[in-house]
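One structure is given here, and the rest of the page talks about it.
In this view, the complex is presented without one of its protein chains, the others remaining in place.
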Amino acid sequence: MDKESLVNLYKQMVLIRVFEDRSAEMYAKARIAGFLHLYNGQEAVAVGTVSALNPDDDIVVNYRDHGWALARGTDAGAVMAELFGREGGTTGGRGGSMHLVDVDRHFWGGYAIVGGHLPLASGLAYAAQHFKNKRVVVCSMGDGSTNIGTFHAALNWAKLWDLPIIFMVENNQYAMGTAYEVHSAVPMIQKAAGYDMYAEEVDGMDVLAVREAICRVADRARNGLGPSFLNVVTFRYRGHSMADPDVQRNKAEIAEWRQRDPITRFADALLDKNQITEAEIDAIQKEVEAVVDKAVDFAEHSPEPPLDSLYRDVYAHSVSNMQVAGSLIRPAQVAGRLNNGQH
Amino acid sequence: MDKESLVNLYKQMVLIRVFEDRSAEMYAKARIAGFLHLYNGQEAVAVGTVSALNPDDDIVVNYRDHGWALARGTDAGAVMAELFGREGGTTGGRGGSMHLVDVDRHFWGGYAIVGGHLPLASGLAYAAQHFKNKRVVVCSMGDGSTNIGTFHAALNWAKLWDLPIIFMVENNQYAMGTAYEVHSAVPMIQKAAGYDMYAEEVDGMDVLAVREAICRVADRARNGLGPSFLNVVTFRYRGHSMADPDVQRNKAEIAEWRQRDPITRFADALLDKNQITEAEIDAIQKEVEAVVDKAVDFAEHSPEPPLDSLYRDVYAHSVSNMQVAGSLIRPAQVAGRLNNGQH
Amino acid sequence: MAEITYREALKRALREEMQRDPNVVIWGEDIVAYAGGGAYGVTVGLAKEFPGRVRDTPIAEEAIIGIGVGAAMGGVRPVCEIMTVNFTLVAWDQIVNHAAKQRHMFNGHIKVPMVIRTPNGHGRTASTHSQNFDAWFAHIPGLKVVAPSTPYDAKGLLKTSIRDDDPVVFLEHLQLYGTKGEVPDGEYLIPLGESDYKRRGKDVTLVTWGRMAVESGKAAKTLEGEGIDVEIVDLRTLRPLDLSLALESIKKTNRAVVVEEGWRTAGLGAEIAASLQEQAFNDLDAPIARVAGLEVPMPYAKNLERATLPFADDVAAAVRAMMQKQY
Partner (left out) sequence: MAEITYREALKRALREEMQRDPNVVIWGEDIVAYAGGGAYGVTVGLAKEFPGRVRDTPIAEEAIIGIGVGAAMGGVRPVCEIMTVNFTLVAWDQIVNHAAKQRHMFNGHIKVPMVIRTPNGHGRTASTHSQNFDAWFAHIPGLKVVAPSTPYDAKGLLKTSIRDDDPVVFLEHLQLYGTKGEVPDGEYLIPLGESDYKRRGKDVTLVTWGRMAVESGKAAKTLEGEGIDVEIVDLRTLRPLDLSLALESIKKTNRAVVVEEGWRTAGLGAEIAASLQEQAFNDLDAPIARVAGLEVPMPYAKNLERATLPFADDVAAAVRAMMQKQY
């Protein structure tokens, strides 16, 4: 990779870190509500992965999705506006933090039902196979998402039909408060054995290691060798969500993982090889903070979604007499509250 | 095993074979309706398994359950009456062929939702662990039942909590009309690898091989070594159910498997070792046919369940004001049709 | 115009739409190998005619539907067959939290043009294999739900459903597959969300769908002999629910019986009765009655199954009771 690309990886990780810290502030200021799952510590996973994909490869992830959207190039303002629940957000404030989306960039969204998005990802891979467009699907999930039925159903089928998909576990070793050994009986990588699926273990705190692993398995998929499984070992610095007091993990463990911080580690490596200077690092920090300032500003000024948009896109507009149906479906008591909501 | 026990295994297999052939006749005579899944060819699996279990070990199986009930010692008349849908059946005609049960013999029933009974079996194993009663649970399923989510959820959890359970696949190599290689990408035994579960492959056409395998894994479970997985390779001679024209399997394959018939094979072995005589074999055949004649006769004379029993056991009788609720729940138009149905 | 079966009408709809659009694919359990094409024979021959586009799948309804949702997101138009409606429960989360939510939750950026074909029905198949979840499907914003009662409706509605850009649950019926009716040879479509008069009459309105529309027709013949003239409104689509014809009819008859196959409490019949009494309060000379199934897990025994399910005689009895009683 050339210097510029390497520096760009660094910059993207810093962007995610700064964006997440600011999101936490905005949550404290009650600009953001509901569940807010931050990506601090896991930045190298999304950034390394996206750097190895083509622009038209598909990405499907869980609710811990800010880093993925930002790494894929989604405008930070649109992401922050979504967290604020504003019209300028990636879903106009409908999905919120857990359901960012950017279909133009083949980012098919964050999903909040554990394991629920795995079959969808296999389905997208089927579409790639159907259209013979050489696309590869990356499906990211947490370690706690490997014990539910859809994990089995989706992986088993992907192998059976040789679908071009990469199942990537962002193994931060906790599912909310439940430690890995409490929810799983076998080492993560062994979970691929039952599907005879090609599997690798990857250092998720090393952006280049993630990038290289994705290159290898994406290649396999593009060449018709079918699905792969990656156990990407990482760690989240903060609680599960902003609602989590994080009393269950011991501080020493967290401190230890912070020693392996993907951002500082990568900065040091670049400095060693003279691929970046302290001055550039400072400049990037400033540049990124400016981007996030602008994002917050955009979100603050983005209006609430209009009330009369509520029924839009429950269904395609093409539906015959959905108006009639709508008027039957729609409760009388709120007629006043909605200007002229249509289905 | 002593001569008598060996001969008894033989007799049980013959009983199942004769019973199933007679069930087919009764279906043709429209005495039996709905789905009728016969066990011909798989007799050694249930007989060998049950012979290795204690009377208080728990058994949970799928809808192909006649052989299991008979092997466990359930009265053939009660089984046939259930197929007829009569009061004398194991559930008084409510469950029919797919839902035989004999709780006194720790036979917890046949289940008709593919994979649905696996969590129930793990739950029974949890109960054994909870009460420290040294019981072992045998959970039988078909090869086609290993691709659905509950397979994963139940096996994963059983391993995690070290439950005393044996997951046994009666691998007859077809799921209805779908051949093994069409529904599965890996050899059956490999499906245990993802759970790091002790696994064995067993010749399901050899009653003693099945018996010995069960002895080994039941021992493990009783000694706290947790769950096991058995790939018991067998074959069904008839179609999936009586509704199946069985056009998809080629006749040569069926003929080849009939060469390995568990009953004749076992008879020959016993004859070789002079543990049975031709005369005894004929006597057993006659004795078993008499048993099945009696079973059919019992079923024919067993009355239909009374209409007013319909609401019985929807709920426990203890429920406060279930009468009131009942009268609200119960449609008006049938009041006449039911004598005095109570909930 | 030829008489064909409901089964054949469905197959023709599938064939025509597969010929029309190469991205229409079909998958499900035992739809290729088993008995020449499907547990109930709807897809017989299609695998040969459309190589690679009709496939047998593992038994895993959550994947059949979930992978269908993903494929639809990616531009394929999957028609997923679930062997019977009972097994949709295994995929319930995929239907409710995924298929139905995508378009609205993602603000129109994602669409899910898929059809879930599955039969309601019974046949001495006992409690887990004889259920009816019409009310549950009809409760879900984002889903469209169709339940044809005739071969004509079956073909026209299935073609429309396959072309629809929303997820459609298409409820067929085991007891209707073999029934016959006239179906035009040429192509035609029936819009979703439009109910239909299956019989005109002046004394009482029956609001129904699916198998019970057929049973209601039988009851109407019996009642005709007794001088009771029944009007039958077949909803055809259960979501969106079109009650306009039912309301029009009640203005004339002033009496309505809602006829459904499933369990009564919180069944779809309750919604229909509740909406009708709300919108036609002053037109009603009698409370809206409901004919429904008994609220027990379906027993296998012949007499108990018969007692549990509603048939034409139950419909007739309910109508007689309504016509006799004074309010």
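Here the chain labels run A, B and C in written order, and each chain numbers its own residues starting at 1.
In the analysis below, a contact is a pair of C-beta atoms (placed from the backbone, for glycine too) under 8 Å apart; a residue touches a chain by one contact, two chains touch by 3 or more.
Computed from a prediction, not measured in an experiment: that's the story for all the values here.
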Chains in view that touch the one left out, judged over the entire complex: A, B, C
Identified contact with the non-displayed chain, of C:114, C:138, C:192 or C:245: C:138
Contacting the left-out chain in the complete assembly, out of C:119, C:181, C:269 or C:310: C:269
Among C:12, C:77, C:104 or C:173, the residue in touch with the chain that has been omitted: C:104
Where the missing chain touches chain A, by residue: 33-35, 85-86, 92-99, 111-116, 144-145, 147-149, 175-179, 182-184, 240, 244-245, 247-248, 304-305, 307, 309-311, 314, 328-334, 336-338
Chain B residues touching the omitted chain (full complex): 58, 60, 90-92, 94-95, 99, 101, 103, 108-109, 111, 113, 116-128, 130-131, 149-150, 153-154, 156-157, 160, 312-316, 318-322, 324-326, 328-329, 343
Missing-partner contacts on chain C, residue numbers: 86-87, 89-90, 92-93, 96-97, 100-101, 104-105, 126-128, 131, 135-136, 138-142, 239, 241, 263, 265-271, 273-275, 277-279, 281-282, 286-290, 295-297, 299, 327
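What we mean here is this: only the chains that are shown with their structure count from here on.
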Centre distance in Å when chain A and chain B are each reduced to the mean of their C-alpha atoms: 46
Whole-Å gap between the CA centroids of chain B and chain C: 34
Contacts with 2+ other chains: residues of chain B: 147-149, 183-184
Multi-partner residues of chain C (at least 2 other chains): 57-58, 60, 62
